[in-house]
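Every protein chain of the complex appears in place save one, which is left out.
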Amino acid sequence: MVPTTYYVLLSAALFVLGVLGVLLRRNAIVLFMSVELMLNAANLALVAFARERASTDGQVLVFFVITVAAAEVAVGLALLVAIFRSKRTTDVDEVHALNG
Amino acid sequence: MELAIFIITALIALVGAGAMIMSRNAVHSALFLLLNFAAIAILYLLLRAPFLFAVQLIVYTGAIMVLFLFVVMLLGAERAEDERDAIAWQKPLAIGLSVILFIEALIVSFRNGFAALPELSAEAEQIGAPETIGQVLFSKYLLPFEITSIILLVAIIGVIVLNQRRKTVS
Amino acid sequence: MIQPPQIDFSVIGALTVLCVWGIALLLIDAFFIAEGQKRVTGYLALAGLAVAALVGLPSWGQSSNTFSGMVQLDGFSQTLIWIFLLAAAITIVISLDYLPRHDIEKGEYYPLVLFATAGMVLLAQSTNLIVMFLAIELVSIPLYILAGFAYPRVTSEEAAMKYLLLGAFASGFFVYGLALIYGQTGTVQLFSVDGSDSIASYLDRATLVAENNVFLFAGSALILVTLGFKVALVPFHNWTPDVYEGSPTPIAAFMSVGTKGAAFAALLRFLVQALPNLQAIWMPILAILAALTMIVGNIGALKQLNVKRMLAYSSVGHAGYITLAVITGTTLGTNAFLFYILAYTLTNLGAFAVLIALEKQGESAWSLEDLSGLWQRQPLLAVAMAIFMLSLAGVPPTMGFVGKFYIFSAAWEGGLVWLAAIGVITSAISAFFYLRIIARMFMYEPTRAEEASLSRALKVGLAVAAVAVLLLGLIPTPIIELVNNSLLVAAR
Partner (left out) sequence: MLESVSFIIPLLPLLPFLGFVANLLFIRNERSAGLIATATVGVSFILSLVAFILFAMGGGSRPYLDLVTWYWINTGALIVPFGFLYDSLSSTMTLLVTGVGTLIHIYSIGYMHGDKRPVRYFAYLNLFVAMMLTLVLADNLLLLFLGWEGVGLCSFLLIGHWFERKSARAAAVKAFVVNRIGDAGLLLAMMAIFALTGSLTFYSQTHPSGEGVLPGFLDSTSSFSAIFNFPGQPMVLATAVTFLILIGVTGKSAQFPLLVWLPDAMEGPTPVSALIHAATMVTAGVYLLLRVEPLLEMSSGTRAWILWIGALTAIIGATAALAQWDIKRVLAYSTVSQLGFMVVAVGLGAYTAALFHLLTHGVFKALLFLGSGSVIHAAGDEQDMRRMGGLRKALPTTFWTYMVGALALAGIFPLAGFWSKDEIIAHAFEHNIIVFGVLFVASILTALYMGRQIALVFFGEQRDHSYHPHESPKLMTVPLIILAVGTIIAGVINLPGSHFLNTWLQPVIAEEAAPFGTSEIVLAIVTTLIGAAAFYLSWRFYNERAARLRANSNDPIYRGTGAIWEGFNEGWYLDGFYKAAIVQPFRSVANFIAQVFDPRGIDGLVDGIVRSLNGASNGIGRIQNGFLRTYALVFLIGVVLIVGYFVAVNR
């Protein structure tokens, strides 16, 4: 069997890539994708741990996380569409009227 | 054998993720992310989570990614990002910090060790079966389950509210 | 077959009422309440809040849990529930005028406030990390939407987007932390009364510094990070000023007290119920964060000429003070925490309400200039605002002073003398920018001539809040007795 730590390492790598995406990309939609990547990475770790412990709990937790992710994406994309309508852009860098 | 599958799938996942954050075109990003999600779904199978495998494919690749693509197309946001980065100084810092974060993850992992797992008993193989999950979901995790329904409801209202605007002159 | 769990509805009474009433209100609003009559929805929402407050009365003083111990009702959470319901009620009252005046009146507003309140209630009660996660989302998602409610003001959308993206980013860390903790301990339950698996019981067994606890440590760090984001601890604070400024003012007020209080409650539960054995480890780092938060919040507020932003920075500073109470981990600290949350809720909502009273049709009134000579224009508003500012600055005999004294004493008693000293000193500095507002109101000639007329509801609400801040500062004993009885069921 593949050791759990391998999965954790993989999930950590994916998680960090997600973080990097949030920090580097300017397209709000891609930013969202990066957040989804982070959540998926965490899910992978959860499932791996569930396998290690031979317990269902971890998998159920993943189920909840996926649901919440879907909800967040729905609201987020709706907001993006709204912003696009008024500002004609999906570039997060162009939205910085609030500062100081 | 399992290790080989793991390595190949992991590489696909990593490549998908890396290409997702690097590609200039949002549509490409979405497709690479799709690749990544599919790879993760396969890993779920390896990890004895058939139910999650299905959910991952249906919800993520089926619904969420379609939503992403839909919005990208709708907004015409697939065009490449402007080359000029207003806060370009942030890039090296961001990469540096991410590397540190990953090093921390490495430290954590190595300190935890790489003990191989014992094979699961036949009974334990059932941890990810839809039936088992359903049982746990509706008994122990009933409250969280109900809360997710409220969250989804709120999200639906949100989508409507945010985009149903009265025609007011600004 | 599936065994339906035993459910004790008295534990989740308020939560149930809020969710059910929220859903019902959505339907009522959609089918029975005409455009332009949406105020009625607001009143109905108020009624729901009242019912939610009442259902808590019979079980006051008991502590019990349900859903496999995932939610806990104890004096601590019940007190907080009442505070959140009060905050939501005040928010709705100040929204009644605000929404039509800015032409953003929509019926969904009020149910969304109810859902967010339900999330706060759940957050204060949750003794399980996954419930905590869902509760955070249940608080946040309605607030993301509400923050973006003030269309066509573009800054409102900007606020919503910043809040949403950063909130989702923070959630990612929470989930990863949850995964790591699950990996280490096999459970996400903070503690359990019946002796089943929990993080606390794991820590009781584990050798604390053994290498194999590294997942738990890293996971706890990530959870702290996310909760720190929600309560706006430095360096996770910089969304606060932007989001508060951009959001509709009642929502900014609601976030500044409700989200903060609920997330602090979760933080307190996580630290005191799940990780009491690690106090020696989390105390120093949180103490540093608290110190930074007090310093950055108060110094950041110094240069703000925009009152709304000033209040945002001030809320960062106050998060630092509250952290002080949280990390002492003592009963005195918990009591001080509850008292302070109530004091801060009344005071801050009041201050925001004054800003709302000054806003006219589609206009903001957030600059210091707008407050000039308020005493001549609206004596009631000026006096109320002065009381709120004095309370925020911690001048006796306001509630803010009693709360601060309570917290600093708890910190001093808990051995955090240097932190108490920083708290007292930053609080002395804070006098400068709170006083500046008082000086503006009483020592300048008015620059604005015409006035927005105040509705009766707003007037009464303001007067009540101001009198309460003053009176409960002079006679705080009933509140103190309430919080003294609000025992937090501790891990052991």
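In this document, chain identifiers A, B and C correspond to the written order of the chains, with residue numbering beginning at 1 in each.
Basically, contacts are C-beta pairs under 8 Å (C-beta built on N, C-alpha and C of every residue); 3 or more make two chains touch, one makes a residue touch a chain.
From a predicted model like this one, the values you see are computed outputs, not experimental measurements.
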### Query
Which shown chains does the hidden chain touch?
A, B, C
### Query
Out of C:296, C:392 or C:462, which is the one that touches the chain we can't see?
C:296
### Summary
Where C:228, C:350 or C:461 are the choices, the one touching the absent chain is C:228
### Summary
Out of C:193, C:281, C:457 or C:487, only one touches the absent chain, namely C:281
### Message
Can you tell me which of C:38, C:106 or C:162 touches the chain that was removed from the display?
### Response
C:162
### Task
With the missing chain put back, which residues of chain C would touch it? List them for me.
161-162, 165-166, 169-170, 173, 209, 211, 213-214, 217-218, 220-222, 224-225, 228-229, 234-239, 242, 281, 285, 295-296, 299-300, 302-303, 332, 335, 383, 390, 395-397, 401-402, 405-406, 408-409, 412-413, 420-421, 424-425, 427-428, 431-432, 435-436, 439, 442-445, 474-477, 480-481, 484
### Summary
Touch rule applied to chain B and the missing chain gives residues 84, 86-90, 93-94, 97-98, 100-101, 104, 107-108, 111
## Note on the structure
Contacts from chain A to the absent chain lie at residues 19, 22-24, 26, 92-93, 95-100
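Definition applied: only the chains that are shown with their structure count from here on.
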### A-C compared against B-C, more contacting pairs
A-C
### Task
Return the distance between the CA-based centres of chain A and chain B, expressed in whole Å.
6
### Query
Roughly how far is chain A from chain C, going centre to centre by Cα mean, in whole Å?
26
### Message
Counting only Cα atoms for the centres, state how far chain B is from chain C in Å.
### Response
30
### Query
At which residue positions does chain A touch at least two other chains?
4, 8, 15, 18-19, 32, 43, 48, 50, 52, 55, 57, 64, 68, 71-72, 75, 79-80, 82
### Query
Which parts of chain C, given as residue numbers and ranges, touch two or more other chains?
130, 134, 137, 141, 144-145, 148, 151-152, 180
### Summary
Per the touch rule, the chain A residues reaching chain C in their complex are 4, 8, 11, 15, 18-19, 22, 28, 31-32, 35, 38-39, 41-43, 45-46, 48-50, 52-53, 55, 57-58, 61, 64-65, 68, 71-72, 75-76, 79-80, 82-83, 86-87, 92, 95-100
### Query
Considering the complex alone, what residue numbers of chain C touch chain A?
130, 133-134, 137, 141, 144-145, 148, 151-152, 154-155, 157-162, 164-165, 168-169, 171-173, 175-176, 178-180, 182-183, 186-188, 241-243, 245-246, 304, 306, 309
### chain C-facing residues of chain B, complex
104, 107-108, 111-113, 134-135, 138-144, 147-148, 150-151, 153-155, 157-158, 160-162, 165, 168, 170
